[in-house]
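Inspection log for the structure reproduced underneath, given as structure tokens.
Of the protein chains in this complex, one is absent; all others appear in place.
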Amino acid sequence: MEEVKEGCDALLYLDEKRKYLVKVEVGKVFHTHKGFIRLDEVLGKPYGSTLKSSTGAGFVVLKPTLYDYIYKLPRKTQVMYPKDAGFILVRAGIGPGCLVVEGGSGSGILTCVLANYVKPDGKVYSYEVRSDFLSLARKNVERCGLSSYVEFKCKDITKGIDEEGVDAVVLDLANPWDAVLGSWKALKGGGSFVSFSPTINQVEKTVEALKANKFLDVEAFELMLRPFKVKAGETRPVSTFIAHTGYIVFARKRLT
Amino acid sequence: MEEVKEGCDALLYLDEKRKYLVKVEVGKVFHTHKGFIRLDEVLGKPYGSTLKSSTGAGFVVLKPTLYDYIYKLPRKTQVMYPKDAGFILVRAGIGPGCLVVEGGSGSGILTCVLANYVKPDGKVYSYEVRSDFLSLARKNVERCGLSSYVEFKCKDITKGIDEEGVDAVVLDLANPWDAVLGSWKALKGGGSFVSFSPTINQVEKTVEALKANKFLDVEAFELMLRPFKVKAGETRPVSTFIAHTGYIVFARKRLT
Amino acid sequence: MEEVKEGCDALLYLDEKRKYLVKVEVGKVFHTHKGFIRLDEVLGKPYGSTLKSSTGAGFVVLKPTLYDYIYKLPRKTQVMYPKDAGFILVRAGIGPGCLVVEGGSGSGILTCVLANYVKPDGKVYSYEVRSDFLSLARKNVERCGLSSYVEFKCKDITKGIDEEGVDAVVLDLANPWDAVLGSWKALKGGGSFVSFSPTINQVEKTVEALKANKFLDVEAFELMLRPFKVKAGETRPVSTFIAHTGYIVFARKRLT
Partner (left out) sequence: MEEVKEGCDALLYLDEKRKYLVKVEVGKVFHTHKGFIRLDEVLGKPYGSTLKSSTGAGFVVLKPTLYDYIYKLPRKTQVMYPKDAGFILVRAGIGPGCLVVEGGSGSGILTCVLANYVKPDGKVYSYEVRSDFLSLARKNVERCGLSSYVEFKCKDITKGIDEEGVDAVVLDLANPWDAVLGSWKALKGGGSFVSFSPTINQVEKTVEALKANKFLDVEAFELMLRPFKVKAGETRPVSTFIAHTGYIVFARKRLT
């Protein structure tokens, strides 16, 4: 049974709305509105155990998953949602061992997802032109323990991609169409192009660029995720939710 | 550049509606409504190349991705869609190195997705009570080259799970609530329970069982995927599509 | 051109988020965060004119439509949304001249919609068991100028309906199934039953009761309304919205 160790991250779970990501360290105290928690009390206990706060509230200590990190890591940009990230992985054939180019890194959340799924033998080459974003992305990837699977580049991906023969290029840019030709050059034959954009106009321009540049199997999608309030005899969709994150465009490179 | 070799699978792509999964073998001829193709002509060529049929139609030769297999493998059951499978991976923290229990195997499509994403160091234990399904699932996993990451069991998962300390249990059963207690026993602390069901009633029963059996972070979702017809100045959602596949329930094990 | 008269309602429109429903009266001053407005300045001007506040902000004076009233009238209950109300009208064949039974009145918003569309020759019989709701519903209907098309009844509709041969029965109750038999008796042959409910469980119970009680053409729907943010080159669905109001069940009475 995996135990909580000094220096590890833990997710303290009170209820669905109140989850806290903490680093467990000797002598550290975590304050909540339900009293304080001595974090070193959890050292040596298995994940899944319950820890009592000073007021007696029970916090379950979970090992953070990538999903938890996605919601808890600091961000300076709109970040990729799990529903979109998961579909990108499967639709684009991105998995263990793949070489993936990402542009731009943004807050590094999608970088973490990509790195987690190409490991242990794959690699993510992540381009970002803004150094403040790059710095945050780097920290977030490190927090998730994924640094050895990512190479960050402080470069504008629309100016060209250094790598060749990669399995996929994944873009979350304002102007993805400007990176279409460079993506074609970087991809292996049959390799996957992916672009995420919030507006229809970006989708149109990207699709046009793809069709003009030897890509095939061009498709565009929107994913809507509806959370449900489930209770026997009272089940219904929740009343409000994130209704739109963005559209995803997919394509594959043909050689001729 | 990766070349097509004898015995490999290839996806022959004519357009978005017409894609054919073939095994490339010397002397083999593939017949289409656009004439026939001598498959051995593609041997030694890089993926992404175009092959001419006897009538001059151009088929692009792609290396099939997991996504292509999902749509092309034979099935005897309703199968998991990529949108749902991708979200399951990310939401449940299933990735390289994970130990995952699946029940039931069905046609083995979700088994392939799980196996592809736990490789090279993880393992999928897939339970299926019907031997005809098991046989098909085994063949499909083999076709995808993922057999070494899957152990099939001709057993009823609602009767108990042999494994312990697993990272996730993923169910696609008519009666998932009957496997909730067994899932709890098989999971490590904080491990993920996932269940996919087409009806609301199944969701309600499963959620009740989870809440009665030391699970937390219980959530239910529906994912809707809308494909778009993209053309400059004429972009719109396609008129009809798969509007409902199923609901996904997630939860995590607490120890006490 | 229709002019604003003493005692009339007006909608003061500043922008899409800021619309105010006021009664125009001599000497009345309306205070906004953009300064005050002397309402009698608008007397005699045509609807559609712009009125300046004391700080120079321009408020357009509109004649309130039923739609404006729906959003501006006071309410004590969850109210029917226009998307659902409009579909109910067309799907159930409710229009000018119809006799409609409603239960319960709630805040009277749906009563207003029904009354507006059966006028001038139809009638709405609206049942409500709570006198505080009934009182509010009555006031709201009066505010919309629709009192002569509505007869309110302080009665529990599940105990029976006084009317016979009506064109439609429209229910917005916690337990619509208890009013199914009474609805059958009240309806003319082929008449429409409508029920609005937030949960799936209510839908199931209602549909079962309908099938057991000589109704046909039983259908259930959910309507989702997505508002868009439209700007040339930046168009996208808004990020969050009312994702679920309720399900609507329709049926028609058969005689034998």
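A, B and C are the chain letters, set down in written order, and residue numbers restart from 1 in every chain.
Throughout what follows, a residue touches a chain if its C-beta (ideal position, glycine included) is under 8 Å from a C-beta of that chain, and two chains touch if they have at least 3 such contacts.
Note that the structure is a prediction, hence the values are computed from the model and not measured.
Colleague: Which of these touches the unseen chain: C:Lys34, C:Lys76 or C:Arg91?
Modeller: Considering all chains, including the one not shown, the answer is C:Arg91.
Colleague: Taking the entire complex into account, which one of C:Lys5, C:Lys83 or C:Lys185 touches the absent chain?
Modeller: C:Lys83
Colleague: Across the whole complex, list the residues on chain B that are touched by the chain not included here.
Modeller: Within chain B, the residues that touch the unshown chain are 198-201, 226, 232-246.
Colleague: Touching the hidden chain in the full complex, which residues of chain C are there? Just list them.
Modeller: 1-2, 13, 16, 19, 46-50, 60, 62-63, 65-67, 70, 82-83, 85-93, 95-97, 113, 116-117, 119-121, 165, 188-192, 200, 203-205, 207-208, 216-228, 230-233, 235, 237, 247, 249, 252-256
Convention: only the chains that are shown with their structure count from here on.
Colleague: At the interface of chain A with chain C, does the proportion of residue numbers present on both copies reach over half, so same, or stay under half, so different?
Modeller: Chain A and chain C contact each other through largely matching residue numbers.
Colleague: What is the distance in Å between the mean C-alpha positions of chain A and chain B?
Modeller: Chain centroid spacing, chain A to chain B, equals 21 Å.
Colleague: Send over the residues of chain B in touch with two or more other chains.
Modeller: 200 - these are the residues of chain B that touch more than one other chain.
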